[in-house]
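Note that this complex is displayed minus one protein chain, with the remaining chains in position.
Presenting chain A:
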Amino acid sequence: MPNTQELQDLVTQVRRDILRMVHKVNSGHPGGSLGCTEFFVALYNEIMDLKEGFDMDGIGEDLFFLSNGHISPVFYSVLARRGYFPIDELNTFRLLDSRLQGHPTTHEGLPGVRVASGSLGQGMSVAIGAALAKKLNGDNHLVYSLHGDGELQEGQNWEAIMYAAGNKVDNLIATVDRNGQQIDGSTEDVLPLGDVAEKFKVFGWDVMEIENGNDLEQVIAGLKEAKTRTGKGKPVCIVMTTEMGNGVDFMMHTHAWHGKAPNDEQLATALAQNPETLGDY
């Protein structure tokens, strides 16, 4: 296991990757990516039990499903830096003939991606299916998923939430990125989500919270706590509060950077706030 400083360095480097990726193609979703950087770094480098070799058969290792596929920049950066594919390939993000599509897909065979996502609200159902396959296979590994909070407005989630609790899918840890923002504004203005944790609870989930999803140690501790709650008859939900655009001062406290890339000057400012640690791609 890497030490905390090494992971913190990785967080900073991933933030640089995100910013440079979206800047190069003048498109993509930096806000949510920056907000979930600690989560991805912790999950892939500290929490999940992964097979070396990255054979993608899905058997005998923990699995992760990204439901809010638009935060592909953070997903790609963390996958590449974990060894799923060459880090240089981040250069091809959103370009023609790339495996790094705007939203993650399996179609181009990018290692680490197990299902296409981007059309929102579908990831939890897929994660439940994968968790059930693990049970059938006698595979004691866990399934993790991440969902945007705005994404919970899609009704399919609630079908899945009801199913997972009703059928004791207790090898699943679903995390909700509670950044309170979506494209058109704050989630509470666009379509109020109310008390997300309470909603999961009344559906029958074991719910816990990570109060500051941009505090690496809190995220690691929270995910470890979640693991201990699996296998007890209930699916586990983590409501994780994050700041969209975290790590770049002018991208925080607004929904403006949900799906907008920085210009040259903004990139320079943002990168200065996140000095190079492990080497740019």
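Quick notes on this one:
In this section, contacts are C-beta pairs under 8 Å (C-beta built on N, C-alpha and C of every residue); 3 or more make two chains touch, one makes a residue touch a chain; residues count from 1.
By definition in this document, contacts and distances are computed from a predicted model.
The unshown chain of the complex is recorded in UniProt as "Transketolase family protein", chosen from "Transketolase family protein", "Pyruvate dehydrogenase E1 component subunit alpha", "Nitric oxide reductase subunit B" or "Aromatic-ring-hydroxylating dioxygenase subunit beta". Only one of A:100, A:127 or A:270 touches the chain withheld from this view, namely A:127.
When the full complex is taken into account, the listed residue touching the unshown chain is A:114, out of A:114, A:227 or A:260. Among A:8, A:92 or A:106, only A:106 touches the chain left out of the display.
Contact with the undisplayed chain is limited, among A:54, A:163 or A:281, to A:163. Mapped onto chain A, the interface with the missing chain covers residues 57-59, 63, 65, 105-107, 114-119, 121-134, 136-137, 139, 155-156, 159-160, 162-163, 166-167.
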